[in-house]
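This is the structure I have questions about; it appears just below.
Note that this complex is displayed minus one protein chain, with the remaining chains in position.
Letters A and B name the chains as they come in the text, with residue numbers starting at 1 for each one.
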C-alpha cells in the first residue's frame, strides 16, 4: 500500500492572482489524490473572509485593519497591473470569457475536494481577525501544525 | 544506480530580480546534475517573450494585455527600487561591472543545460499570449504536468 502524496501551501499573499495560483495548484494536487493543506497567514487570511460586515468585539486598531483589508476573495487586488482596480476587472472578464473559475469558486471547489483550509492563529491575533469573520469549515492552527504537515510533504510551497 | 535529483520552480513573478534568482538557482541545480523544470505562469511568462512585435490574431483585451506587459527578459522591472526604470539600469550596470550574467544570457544558459522551460497553457490563454510570441523550445503544459514533476522533486520552489 502506498501512502498518499502530500502538498502543503503557505499562503502569505493576499493578491488575487497569487491566491488564484495557489488554489489552482491545490485543486490540481487534490485531483491527483494528494492530501492538500493551505495554511493562510498574514494577507492570505483576507481570501478567507466572508464578504459581509461581521460585528465583532474589536479594539480601535483591529477595526482599522479590518476596514483597510479586503473582505473576501472577490475583493482582492492584483500583484501587478492593479491600475486602481481596472486590472482585477480585466482578469475577471478574461476568466469569464475563457470559462475558467473565478477565485470564490476555486475556494468552494477546494472545500468540496476536502482540501484542509487553515487560518494561522498568530496572524489572526495580530491583525485582529475573529473566527466568525472567516468562511465556515476553516481550521485554526499555528506554525507547529503547519510544520507537522510540511515535514512529510512532497510539494511544499510558500506563495 | 542512484536516480537524478529533481528541482522544479514555479515562476509566477515577472520581476527582473526574482526571475534572475530563479534562473540562478535553476542553472546551479543543472550544474549539479539535477533534472530541472521551470514552469512559467502568470507574469513569469513575460520572461519568455521574444522582444520583437509578433503579429498574432488577438481580441481587443488580449492586445491590451500584450501591450502593457513587458516583452521579454530584458524589459522586466524590479520588485523593489524600480524607480521609474533607474533601478533596473543600475542592476544591469553592476551585473556588467561584476562580469555576472544578465537575465537573457541566464535563460540561454538554461536552454543549453537542457533545463525544461514550460509555459502554463491556462495563463497563456487568460493573458492572450500565443506560442509564436515565446522563445523557441518552450514547452506548453498545464498544472498536471507541473505536479507530475514536482511530486518527485527534491527542491520545489514558488518564485
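Note that contacts are C-beta pairs under 8 Å (C-beta built on N, C-alpha and C of every residue); 3 or more make two chains touch, one makes a residue touch a chain.
Bear in mind that the values here come from a model prediction, so they are computed numbers and not experimental data.
What chain A contributes to its contact with the hidden chain is residues 10, 12, 14, 41-43, 61, 64-65, 68-69, 122, 125-128, 143-144, 146-147, 150-153, 156-158.
Although one chain is not shown, part of chain B still touches it, namely residues 5, 7, 17-18, 21, 24-25, 28-29, 31-32, 34, 79-81, 90-91, 93-95, 97-98, 100, 154-159.
Note that in this section only the chains that are shown with their structure count from here on.
Our note on geometry: chain A versus chain B, Cα centroid distance of 25 Å, whole angstroms.
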